[in-house]
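Take a look at the structure below.
A single protein chain has been omitted; all remaining protein chains appear in their positions.
First chain written, first letter: the chains are A, B and C, and each begins at residue 1.
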Amino acid sequence: MAEKAIMFDSSRCSACKGCQVACKTWNLLPSPIELNSQKWSGTLQNPPDLDENTRLVISFDEKPREKYGVDWAFGRRGCSHCTDAPCVQVCPSGCMHKDEETGFVIFDTDLCTGCQYCHMACPFDVPRYHNVGLSGYNITVNKCTACIDRVRNDRAPACVSTCQPGALMFGDRDEMLKIAHERVDLLKEKGFEAARVYGENEMGGLHTLRVLKYPIEQYGLPENPQTSPLLGAMGWMKPILGVGAVALVGGLGISFLTGLGYHRDEMRYDEVNHDIIDVDTGETIRHIDKEAGER
Amino acid sequence: MTGHYCDFKNADVILTSGSNNLENHPVSSKWVQRALDAGATWIVVDPRFTRTASQADIYCPIRPGTDIAFYGGMINYIIEKDLWQHEYVEHYTNATFIMDEGYSFDPETGFFSGWDESKKAYDKHTWHYQVESESEWDTSEGGSFAWVKDPGVPEFTPPKVQVARKDPTMQDPQCVWQLMKKHYSRYTIEKVCETCGMDEDTLIQVYEAYASTGAPEKAGTILYALGQTQHTYGTNNTRIMTLVQLLLGNVGVAGGGLNALRGEPNVQGATDMAMLVFDFPGYLRWPNVSESPNLRAWCESQTYYGGFYTNKPKFMVSALKEWFGEHATVENDYGYDWLPKIPKNGGDYTTMGTFHLMDAGTMKGYFAWGQNPVVSDPNSAFNRRAMANLEWLVVADWVETATASFWRAPDMKPEDIQTEVYFLPAALIYEKSGTIANSGRWLQWRYKAVEPVGEAKPDYEIADMLWTKIVELYKAEGGPSAESILNVKWDYYVDGKIDPRPVAWAFNGYKVASSDMKSAKMDLLPAFAQLKADGSTACAIWIYGGYYNNSDAPLDPAAQPVGRREHDDPGELGLYPKWAFSWPANRRIIYNRASADANGKPWNPKRVLVEWNGTEWATRNDVPDFVFQTANADGTNTPVAPNDNAFFMKPEQHANFISYGLADAALPEHYEPFESPTKNTFNALQNSPLMKFADHPSAKKGDFGEFPIVATTYSITEHWQTGAQTRMCPALNEIAPRQFIEMSMELAEEKGIKNGDEVIVWNNRGEVRLNALVTARFRPLTVNGETIHQVGMIHHWDWTNMFSTGEVVNDLTPNVGDPNSFIPEFKAFLVDVKKA
Amino acid sequence: MATKRFIKRHSLQTRLTHGTVVFSCIWLMISGLFIFVPPLAAAAPGVAQFMRVTHRIVGTIFILVPIISAIAAPGGFKAFLGKYFTKWTPEDFEFMKKFVPYMLGPKRVHMPDQDEVKSGQRVADGMLILGGIAMGVSGLVLWLGTSVFAASPGTIAVMRFIHDLFFMVLVVFVAAHFYLGSGIFQPYRGTRKLMFGSGEVPESDALYHWGFWAREEIEKGENVVEREV
Partner (left out) sequence: MNLTRRGFFKATALAFAGSMAYELSAQSQAFAVDLHNGEWKLVNTEEYTNICCYCSGGCGSIVSVRDGEVINVEGDPDHPINEGCLCPKGAAMFQLRNIVDPATNEVVHNPERRTTPMVRRPGATEWEEISWEEAIEGVARRVKDTRDATLIEKENGITVNYTPAIGSLGGSQQNSEEEYLILKMMRSLGLVAIDNQARV
């Protein structure tokens, strides 16, 4: 299987959210059912953001036009499936990993330790977790898997399959990239100056490519996505700890060896004469000269 | 729809007006996008900037309820700039026909000729053509209408064939063309903008773009929905769009047509099936006391002198034969008298009227089959209170709808309500089988996948149980006109169990003598052309003829035309003639004769539906919707050379600009909504003179002084109708959790409302609380020099449901309607708004 | 039979507090290691989940017990602070200078007299305390910031860096502290009992380790007990 990609063409998206629902029903992700407990964003973007059971959200951003209407940017919030996926790099348990065949970033719930490092590492603020609570028991990650089960069974991901206007496409990444560039050319011809492809090179190349119709700010995407430099510290911290631990144990070992056979005569202090006396011999080892200011 | 969904891809220009097709008919997005890919232009005209508008090339705002002004201006523009399709108009429409001397329209009064103030109705005799000559049907042996004399055909006097006077030069001042031209000359750009509220540049841009489809090879399609129809002049809204399409030569061509995007999965089927006061299955007319008190009168009043509807007696007799079976004989008029006759005040029995009847105590029992009028009908609070007068109510549905629980609405006291309410749990769509008709008239088969949950049952089973019990009661106890009930044919069983397949046989039609439903041995008719008026054929609904015609496997829908799943696409126009079945006769684009010129040559060689090659109609990518050949006695066919009879469902076989068909106008004329923020400047009447139910005390008209904000209601893509069906899906509540009212930033600032605030919206009929969604997608408009604010509300909530509840927005909408269709005016009314 | 003198050095409360902190610290290190060292977690995911839960419970103990202890004995806490934040004597500096040679040759190198808390102790314990506080604060933010409130990803990353860094710092100082405190280092034999025993130090050991303090205490006498051994 060649490297795959999901391509999202924001200029074709009608923001119906069919993809959000298809994602939920295929992956059997629950939605709130307690009466009126659903979160409302105050806009059409609902739920307001990704959450433990929501892997995909269509984002809405509107900028008033001079005359009538708005520049209405529909974005696709969800895993970008980076080539250089920092979530995979930081995952301590091997839970978050790359599907070698397709390039998608997938996870194995059974291996998740709930450390949530992948969220800290993600430049797109994507991974979310089940069971996040004080106990911390059984926290498990959730995010888009590009419906890897479907892909492996020759179907497009659920979101792509359901997309009526054809805003979502799925196929070989090269092919998707080509279509994306063609779409951008067309949009530029139509006067959408800011139109661009997003994801060609970001994070080593994303496996969810985006055709942006309006300026990037309207999509809430980072211009130059990068993982926090602090997370790079993990790279040097562990070797240092390893070396340090070995050195420390070695040093202490030598110290121990040099101390073997150490013996100290028992002492007592004569508080009246201010003498330190060897208990066994009764000799005064040392006199504390209080007048001289000794203590 | 004259076309179908896949056909949108063939359009050069798409005009969405009175519809939010991407949101409410999302599959349209696929086909509109295909058109755009091929270089089409897309125009969206809507009071607010919708998700649909966000994708369009041109967006034009409009004040709710001013579409006739908008399109009247377009007609004027097209005629003035000479952008109309000359050959099409001259040959296929009634533009050349000369109207009665007395026909006129007077803007000084706002009335067409024939207004009778005492009857409050039009005498429409001046809305007809001048007759040049009259002749009789040839009913002699071997003649075209010999069947009239066949034994078994009910006796009736055939209509006189009328030939209208015409002026091919279209210069006669009384010819349709000149009258129409004069009528719309008043609809100037300036006046349209003052009334509708958009600026002139935008309006001209729209007119120019759409009028470009007047070029013969170009196709333009109009997508509309309830935004056009839900007005007190809704039928005329749809008519004026037809006028535009005819002027531009867009009807009957691939990528053209007038496409009503219908809102319910099988509303097309329900309309086909005549679940309407005045209708009989297959768009025939239900017997009524004035025109058709008996079968003879029905045949005489309904049968057209020309065109395809000369065949109506065949359809009616076959339908009666299906209705009463062996009890229907020529001697008893095929049981015609047993059917109820619609009384003179038939309009009072349409939905809004039924609530008036409940209020008055006339109506005592009520069935709601998968419909939720307590939320979906206007002036809901009045409706709820009226329902409390019912003795009994039966609701068949999936969930406890607001209609089922009207007695425990927040403003009702259950203890005081004596209505007995039955709730019957219904099966889901995939828990039963049957036929469904989409907006493009495709009949498709649904296969049962699982058994219903619990005790839920398919509606056909519920109907059968109830009917069987009623028949049992009448057999045991008798009753007035019991024979109307006891003579009904009700034998739709397979292996003793009620089943949709025998009903499908009845839809398709069969030869009575050689068929036996009981043993499932059916002699199904190939098509409706084989129907007879002599009682030898039975057919419940003639337009479905041919959809289930394989007599070899009557029990297997997959072996029937309705069950076809092949992808052949002759002409690559997306016609898919071997996928399911499209009524009538599997025609995918109706009026397709008009896709070719007077000589039968297609206007656009790339979009060929039918083509005359000089000797015959050799290319028939679609099933011809005209007489393209005649059958000879020896079984051969003789091709019929191209003629101008492109609209053969009309007696004159030409499309109508001026028509006598509607009650309230011969040509669409602008009137203001029942509740309007301004004065009608096009004529002296403020409202349509025939607006229905405006005088009923419950309508409680509000005036602009008191309620200065124009309101409209609509759906969003995430929910559907009253929400009973979508609020039961947690995923849908999650993506659209709250009811909201959309308003402009300007109005919000004026009222001190911030996004998300709870606001109170009220008028004389009610008050609701909703959350504000403040957006630049709504803008105030300047109408006749004044700034008019508009708000829009979604209507998918009520007090029921265990996941998501809200308020009933239709408490605010006026229960007034159109005199032709009796549709309520949901789309334009007045309210005021304040922060809660 | 002879009697010997002992100096009371750590109260029971101090010893209990210390003990709790020691055990929680060890547990936190082990359980944290399951996240810090991927193969551990991968080898036993179920154990890792269990460890994560205990990390939070024990972390709470680790943070709360010293705080409660300080609140319960404000005087002691004040005195405690006094001992650590005190002026450095020339002997303190000398101690620090001689520390490494001493560790590698305790038989040859002799250390100067010290007050109740050695200067080296002040540095080492200080690092332990500082590390403990850093771990506690960053741990709390990591925990509550992803459950009770939503901390920004930037904050989380910083806190995680702190948590990792001080884990390493603590590994070094805890190891050293353990090496000395448990008396593996021969000259420190017996010091284990100060925290995990009676809390009393024999006169002879006191004179060796904390000369100034031992003599002062013996002169005062109030914390001196005589016991037959």
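Just so we're on the same page, contacts are C-beta pairs under 8 Å (C-beta built on N, C-alpha and C of every residue); 3 or more make two chains touch, one makes a residue touch a chain.
Please read all numbers here as calculations on a predicted model, not as lab measurements.
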item: Displayed chains contacting the withheld chain; value: A, B
item: Which residue of B:39, B:142, B:410 or B:454 touches the chain not shown here; value: B:454
item: Contact partner of the left-out chain, one of B:728, B:745 or B:760; value: B:728
item: Residue among B:158, B:306 or B:425 that touches the chain left out of view; value: B:425
item: Omitted-chain contact residue, chosen from B:187, B:528 or B:822; value: B:822
item: Residue numbers in chain A that touch the chain omitted from display; value: 16-18, 20-22, 25-33, 53, 109-110, 149, 153-156, 158, 161-164
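Basically, only the chains that are shown with their structure count from here on.
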item: Interchain centroid distance [CA atoms averaged], chain A/chain C, Å; value: 35
item: Distance between the centres, which are taken as Cα means, of chain B and chain A, whole angstrom; value: 53
item: Chain C residues within the chain A interface of the complex; value: 5, 34-38, 41-42, 45, 48-49, 52-53, 55-56, 103-107, 113, 143-144, 146-148, 153-154, 156-158, 160-161, 164-165, 167-168, 171-172, 175-176, 179, 184-187, 203-204, 207-208, 211-212, 214-216, 218-219, 221
item: Residues on chain A engaged by chain B in the complex (per definition of touch); value: 11-12, 14-18, 20-21, 24-25, 30-36, 38-40, 42-44, 46-47, 54, 62, 64-65, 67-70, 72, 74, 164-166
item: Interfacial residue positions of chain B with respect to chain A in the complex; value: 22-23, 26-27, 29-30, 32-33, 49, 51-55, 59-61, 198-199, 202, 716-718, 730-738, 755-756, 771, 773, 775-777, 779, 802-805
